[in-house]
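For this view, one protein chain was removed and the others were kept in their places.
Entry: chain A
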Amino acid sequence: MVATIQVDNLEIVGRRGRGAELPIVRNVSFSVARGEMLALIGESGSGKTTVALSLLGHIRSGCRISGGTIRVAGYEVTALTAQERRSMRGRVISYVAQNAGSAFNPALAIMRQVVEPALVHHILPRRDLEARAIALFRALALPEPETIGERYPGELSGGQLQRLMAAMALMTDPEVVVFDEPTTALDVTTQIEVLAAFKSVLAERGVTGVYVTHDLSVVAQIADHAIVLKDGAVREAGTVSKILFQPQDLYSQALLAAAEPCSRQSEGVEAPEQQSVLDVRDLVVGYGRSTSAGLPEKVIVNHVSFSVPKGGMLGVIGESGCGKSTLARAISGLQPWSAGELLLNGVALSGNVTDRAPEQRRRLQLVAQNADSVLNPSKTIGNTLERAVRFYSGLRGEAAARRVSELLEMVQLSPALATRLPSELSGGQKQRINFARALAADPQIVLCDEITAALDTVVAAAILDLMKELQRDLGLAFIFITHDLHALQSICERVAVLYAGQVVEVGPAAALGEGFHHPYTRLLHDSVPLMEPGWLEETRLRRLAETMPATLPNPSSADAGLCCFLTRCPDRVAGLCDRIAPPVRSVVHGPRVLCHLPASIRPEFSS
């Protein structure tokens, strides 16, 4: 049988500015049979997106194909004229981009955009296309398939937009669809829905797919074959089970090792002191005018309480929009709160950073999220660090320079980096500098806001190792805000689960997979993909088996103090959950949970 996609000895070169041409893709060959899914795996800069886009005949400006052939569904892509390429794209092969949020035009209704590629190729009249689109919406398990097309991108969630984009790609009944990290920007609970929808639609239509990703557990769910790319060359190719379970190549093994959920908890080390360094008590943060009750119009962080012991590590986990970053801003004094208090070593902190004593500011440090924007691009690394050193310790000249070298060594970087500009560093290096700057203050507690989110798996693993080392060597306490449950479990002792601005559960991180938990914690835990083929189907089946109780009459009464997870909860009890606010329940050595259920189901829990 002739393969649908056949790539032979593909070579792509590119140049930066007026420099010499450098190879970006080197001698890449692969083939995909009809109806199969191939995964391209690699870290950023490995050339995986470049290869995927070359299938559509698209090469970024400044680059060109310097050798090899690409054959897609009978078309010789490299030999096509511009016009032939246009007629092929969108009809024979289509593309689903990473960030659906920015791929849709916010000013046009969804339906107009979804039918557009098919209209361009004059496949069917508009009315028939709209009918086909609605069928696709249904197949992709989108809510209200009849009317969702009339809505605008801003009214829909990221997961829904990603599925709509897949619908757009499938409108023309293409033979090949290229997916470029379509679920990377999504929460795990959404990702599972999107993956399941993709998989069933593709199988139903016999579409051949290429799936670009760095997430190996996603590969296990969706692909049949996989290719590991590094620096533009194929390191290993084979079936998914071979690559995931018997990797031959050293680099594939390293990738797998980094993705493996491993514990960095040091065994047998004395438990962290019970005295807490930071206490958050009943914190309420929000935006807008305050109402008569003294609460803000839009509450983002809702009566949150937790504490971080000296030298301890607390993980805060939750999906996007749950108030994680607002909480971080409030703790660092950048967003005033409306109620509650924050204690550092037992002393109340002001909600405004300028009102805090210098000593208090020194002890509590923020490490911000985005490695690309966290360093001032016009200052050298040395200048950035020196400023922090001088600000906190008053050291100058020679002494300050020595301290900068010390800090760089502390985060395992060469002191020679001090003369570089941020643009000359990699993402991982920037994040280490980010840490070094916080360490310049000699802090007691460091607040890390999604610091590994934008990093490759291998690099992120190294950052987590660094955090654990700093905790051990300097006795630092951490608050680690993340949406990555694996990362959290590997380094944190305790975890706080945030949903819709409320802490629905606080407990030991090690016990997350077992015992009783809040329904949301369970959902979160079950949604993290495992590196087992078939996990997706199993989980989906289990979810479907958990029959959702009948829709509650008025589920949107969050302001009445009812459970915030009410509308999504599979275990809700009519007449209880929709009428009375959930109590806080706790178990000895176990989590503290904000839920009704334990009392009714398990007698061993006490309120």
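Just so we're on the same page, contacts are C-beta pairs under 8 Å (C-beta built on N, C-alpha and C of every residue); 3 or more make two chains touch, one makes a residue touch a chain; residues count from 1.
Quick note on the criterion: contacts and distances are computed from a predicted model.
**Student:** For the chain not present in this complex, what protein name does its UniProt entry give, out of "NADH-ubiquinone oxidoreductase chain H", "Hydrogenase 4 subunit B", "DNA-directed RNA polymerase subunit alpha" or "Rod shape-determining protein MreD"?
**Tutor:** Hidden chain, UniProt protein name: "DNA-directed RNA polymerase subunit alpha".
**Student:** Using the touch definition from the top, which of A:135, A:334 or A:347 touches the missing chain?
**Tutor:** Once the missing chain is taken into account, the touching residue is A:334.
**Student:** So one chain is hidden, and I want to know which residue out of A:3, A:65 or A:353 touches that hidden chain in the complete assembly.
**Tutor:** Within the whole complex, the residue contacting the unshown chain is A:353.
**Student:** Which listed residue, A:370, A:412, A:567 or A:586, touches the chain dropped from view?
**Tutor:** A:370
**Student:** For the full complex, which residue in A:163, A:324, A:361 or A:585 touches the chain that was left out?
**Tutor:** Result: among the candidates, A:361 touches the missing chain.
**Student:** Tell me, which residues in chain A touch the chain that this view leaves out?
**Tutor:** Spelled out for chain A, the touching residues are 329, 332-334, 353-354, 356, 358, 361, 365-366, 368-370, 373-379, 387-388, 391, 437, 441.
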